Every structure is written in structure tokens, then in C-alpha cells.
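Okay, handing you the structure first.
Note that this complex is displayed minus one protein chain, with the remaining chains in position.
Presenting chain A:
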Amino acid sequence: MAERSSTMKTPLNKALAQRRSKRRYSRRSCGEGTYLGYTSGRQTVLKIPTSRKKPKSRDITNQVDPDQVALLVKKEWHLSYVTPLYQFRYTMLKTYSKELSAFLVSEKQQGQTIETGQELCFKVNISVVLGLAETNQDAETIYIQILSKQVFAAKDEAQKVVWSGLLTCINGDVDYLRSLPPEFVSLPLLCTSGPESLSALVKSWLKKTFDCCFGPICITSTNLQWLAALWTGCHPTKNIQYLKLAWTIPTQPPMDVTYKVNPQDVWKLWDSARLDDGAEDSINIEEVNSFIRGLQTHFFRHFRLDLSAGSLMRVSTALGSAHHSGKIKITSPDYMTTVLQLLTECALLKMPI
């Protein structure tokens, strides 16, 4: 193979030498530069993390309004990713609320030439959940609530919450967030809870207003394993009560295996899986793998069924539950940020750019 000296030695003639030594390419290309493709978070090649911080029980009610926290927990959220919002301003939430409610009403009316009778009126609250963000780069979380009321309802009649949504970013990849121009606000994770039709409407409004795109998030097997490990690790401080894992084994017909473990036992297993040399407050992917392998070996010993052949579909503990299809439920506020951080990561990885 040809080896080249990386510099030119002696010139063929003076002119050529000058020309050649000056030969530099000025053109956008990979690597550096401020042009679009390169600034936009492309070069920050997002990597799947191999180690995470050990979840710390953080009493977020100290920083976050307890009422707001109450709104976030005990709901089943559907997850989607959101590309950065263009020209989103925190100072204009009131205006956004009004616009969204007007949009919802007009959209609902459009389809109503035939179905009649239920004339709905929507009230939209868009608010900031202060204190949830972990780093300076994280944008503050946005909470959207849609209340419905009958047009001629009595004044004191309670309004019903029909839909709620959460746009959040917890511990997002710092390089990626920094690489975005200032006109963009990155809230990559959207959690929605409520009828699908309303979710679609809210999404289309967000699309129109902030020029963003949405896509579904699936929580992969690996991430579910991470969640199982993270939740188990919380056991000493917060009783997880049980660890329930659901696998689907690709047999004909497919077989679902639900695997429920006693919290004390699973904690012991997790503790033994922890490596000694590892830093005390971080968890390695190897540890997670050996933990899950331990669970699978145990199962194999009893039932002669290798769970690693299947895929993990669902993980649940008393702290929360997560499903492969991108549904999550957080029951305890204490470890909420840990879970949201993992999901933010998923969302950023899922994003097309």
C-alpha cells in the first residue's frame, strides 16, 4: 500500500510549491465549522450510556410545587419524542393557552356536521413546572392541562380534566443542547395522558406553532432492564414491594411470562451483582446485565425456559411501571427524575437528527 509523507518535501518548481503549500480547501465539510449540519447537534454523536448515576432519593417536593407533583404521578403516560421547539417563549404561556383552546374548539367543530348535541368548550392551562430541571442546559418542564365544560354548565360545576401533557427535558445531553441555536427550546420528551384524538390535536397545534415533529418512543429491552435495576436499587430507602417483569417468548403461539420477585430477594441479587471496583454512586451496564442474567438463570433452573431468548416487555414495581410500547407510570415522586432522565435519553436518541 502506498505510504505518503504527510507533508510535501521539495517543490517541483517554485510556483507549484507555493501553490501546493497554500492548497487548503475552504469548504464546509465534516468536523468543524458553524454551518447548519454541523452546528445542529449532528457532531455530538449521541451514545447510549454504559453507566448511570445511582438513583438518589430526591424529595422533589422541596423544589417543585407539591400540587404540581401530584399531577405528574399516578398517571399512565404515553411517550413521544419532540424535535426542538422553534421560538417557544416561556413568557407567552397565557397566549399559548388561549390559542390552543381556540384551536381545539375550532377543530372539534369542524367534524361536527353530523354528530351533534355535545357542544364542548375547552379551557387550557399551560404552566411551567419549576424546579424539575437538573442542569442549566435543561429547559424548564411545561405542563399542559385541558379541562372541558359544557357551554351552559352551571358556574360551580366542576370542570373535568380531559387531557394532560408534559413536555420535559431532564439531564439532556449537554453537548447536544448547547449545539442548538438560541431560537430553539429543546423539550424532547412529550408525555400525554388522555384520549388519543386530543393528543393528536395538541400535537398538530404544537407542530403548527413551533414547527416541531413528533414520533413514538418505544422503551427497548435494554432500557427496561435499566429501569428494573434502577428501581431495585432504590429498595433500601423506599420499599419497592415487588419486582414484576413480563417477557414475551417467540414461540408458536407466543408465550407471555410474568415473573414476580420478592423485594428482599431481588435486592440481594442486585447487591451481589454490583461490582466492587465500581464507583459507589454509579451503575454499570455490566452490573445490570449480570443482574438480569441472574434472574434469568434462576428462572431457567426452575422452568427450563431461557428468558434471554425472548424480549422484556414490561417492568413494574411499587415505584412505577414501564411498558415496551412507550407507556410509563410513575407512582412515587422520589425517583421521578431518574426515570425522566432515562426517558429523555431515549427521546434524544430516537430523534431523527
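Heads up, the rule we're going with is that a contact is a pair of C-beta atoms (placed from the backbone, for glycine too) under 8 Å apart; a residue touches a chain by one contact, two chains touch by 3 or more; residues count from 1.
In this text, contacts and distances are computed from a predicted model.
**Student:** If you had to name the missing chain as UniProt does, which of "Centromere protein I", "Autophagy protein 5", "Rab escort protein 1" or "Small ribosomal subunit protein mS29" would it be?
**Tutor:** Answer from the record: the omitted chain is "Centromere protein I".
**Student:** From the list A:Cys213, A:Ile249 or A:Leu305, pick the residue that touches the absent chain.
**Tutor:** A:Cys213
**Student:** From the list A:Thr50, A:Thr95, A:Thr135 or A:Thr237, which touches the chain that is not on show?
**Tutor:** Final answer for the missing-chain contact: A:Thr95.
**Student:** Return the single residue from A:Pro181, A:Pro195 or A:Pro236 that touches the missing chain.
**Tutor:** In the complete complex, the chain left out is touched by residue A:Pro181.
**Student:** Residue by residue, what part of chain A touches the chain that was omitted?
**Tutor:** 1-13, 16, 19-20, 22-40, 42, 45, 83-84, 86, 92, 95, 99, 107, 110, 112-114, 116, 180-181, 183-184, 197, 200-201, 204, 207-209, 211-215, 351-353
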